[in-house]
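All protein chains of the complex are present and in place, except for one that has been dropped.
Let's turn to chain A:
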Amino acid sequence: MRKITFPHMGNLFVIAKVLFEELGFEVVVPPYNNRIAIEIGKRLSPEFICLPFKLNMGNFIQAIEMGADTIVIFGGCGPCRFGYYGALEKEILKDLGYDIEMIVIEPLFYGLRNFLEQVSKIFARKNIASILKRVYRLAKKVDGIERKAHFLRPREMVKGSVDKIYERFRKESLQVYGVDQMERLVDTANVLLDNVYIVNEKVRKIGIVGEIYTIIDCFSSLNIEKILGEMGCEVERNLYISQWIDTHLIYPIFKRKDQIVKRYSKDVMPVLIGGHARETISYAKYFAAQKYDGILHIFPLTCMPEIIAKSVLNGIKNQIDIPIMHVVVDEIDSDVGIKTRLEAFLDLIEARSEDGERGLLFRD
């Protein structure tokens, strides 16, 4: 029987794990993204590749050491380098002498035949439709937990209680089997989160935009969401895993588009330049229109689409009156520098606002 593994990306492992389990495979979940994964990835990856690639390599090697023999990843197309991740990773693993099968699922418009060929390797079983439906529902629920955590963190009475529940959920999700058990776990976490005592503190709202992997995966973004939560900010992201499934897997089938992207990208970036640049810009404009207090733009070093998005955002600064901070991430181990910048960013927001600490901060 195949032992399937997949790269980490935030809470993707929760959903991917139960999906493959329902399909009847054995699943090897690599250890969470950590320093060791980066070390391995750094050693094996091309020098100027982006952070997600390095983490992927680290995950694969660690999973292979744990006994995995099949890797499933999504492919992509368009000018972003993600398009050749799968092929490149396959070659690197082959050079290292690992005998594993790599299943790269390309998006549908890359050719139906290719898609079915790759997909049939893993979906050659029973009532796929109902499994996919249940897993999709689970994905929505898991993202719901993350959203709830974002809402509760700045408001919790006992600091750290949300994280305790959240981390426990992540830990226990490795021990359950199948959609039903996982769903029960999600419900438990939901109940626990609902019972967190909250106080109505003055909460600032920050919108996070940026590159897909680095905003979904909290390790690569140095836990920015958690740090912001502790600093008293509610965080809203433009992308969650279920949304990613929506926009990249489901919408193309029905030839639909994300409404917000459609509405806000018309005048600045009408065409796709790959990666997540168009989403980044349109959601930045959306958050500004929603009267958020600030926008955080996170992307890995050398990410082409996001660099373009950064320039575009700089160019339309006069149109959208909202502070934007750009955070470039790579294999940084310490979060001290990030904390300094975030603190200064929040000070800036505070000074701008009418009711803030303005007097203390800058005026005499």
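Keep this in mind: a residue touches a chain if its C-beta (ideal position, glycine included) is under 8 Å from a C-beta of that chain, and two chains touch if they have at least 3 such contacts; residues count from 1.
The criterion applied here is as follows: contacts and distances are computed from a predicted model.
> Can you tell which of "ABC transporter permease", "1,2-phenylacetyl-CoA epoxidase subunit A", "Pyruvate dehydrogenase E1 component subunit alpha" or "Acyl-CoA dehydratase activase" UniProt lists for the chain that's not drawn?
Hidden chain, UniProt protein name: "Acyl-CoA dehydratase activase".
> Of the residues listed, A:158, A:199 or A:271, which one is in contact with the missing chain?
Touches the omitted chain: A:158.
> I'm checking contacts with the chain that's been left out. Which of A:43, A:171, A:184 or A:256 qualifies?
From the options A:43, A:171, A:184 or A:256, the contact with the absent chain belongs to A:171.
> Among A:35, A:94, A:184 or A:257, single out the residue that touches the unshown chain.
Candidates A:35, A:94, A:184 or A:257; residue touching the omitted chain: A:35.
> So that we can see where the missing chain sits, which residues of chain A does it touch?
31-32, 34-36, 158-161, 163-164, 167, 171, 223, 301, 311, 314-315, 317, 323, 326-328, 330, 332, 336-337, 340-341, 343-345, 347-348, 351-352, 358-364
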